[in-house]
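Every protein chain but one is kept in place in this view of the complex.
And then subunit A:
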Amino acid sequence: MLPLYLLTSAKEKPILVELKTGETFNGNLINCDPWMNLTLSNVIQTNANGDKFEKIEDIYIRGIHVKYLRIPDEIMSYAKEQSLINMEQRNTNAKNRRTEGGNRNSQSHGGHHGYRNQGRRGGRRNPQN
């Protein structure tokens, strides 16, 4: 499991972000992307010296400025469970697709079928994230 994928398991969880400048942000991770850009909510910002604090409701952090993130200990086991669940779901989905695909092939032509199948796959991907 790649680090950035692991980070997606930390959504809705409290994390600490330190920027290269030394400022830290404590808050709940709302979203992240493959560039490590982050959105946090209910944030407490601490300056580099660690003596000034500020409350911010929502914040967007550009990934390039991040030095490191600290995430809750239980994320590691949670991520493992999630990936197992996802894998099982993918297996059952694949099975269903195989049986569905077989039926449809016997009934109609392939052109439309390919398009519909793609749309489906997109829809299924969402709950995994």
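Definition applied: contacts are C-beta pairs under 8 Å (C-beta built on N, C-alpha and C of every residue); 3 or more make two chains touch, one makes a residue touch a chain; residues count from 1.
Keep in mind that, in the parts below, contacts and distances are computed from a predicted model.
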**Report entry** Choices "U6 snRNA-associated Sm-like protein LSm1", "Exostosin GT47 domain-containing protein", "Autophagy protein 5" or "DNA replication complex GINS protein PSF1" - which one is the UniProt name of the chain not shown
**Finding:** "U6 snRNA-associated Sm-like protein LSm1"
**Report entry** Touch with the omitted chain, as defined above, among A:M1, A:I56 or A:M87
**Finding:** A:M1
Report task. Name, in rising order, the residues on subunit A that touch the hidden chain in the full complex. Result -> 1-4, 6-7, 20-22, 36, 63, 66-73, 75-76
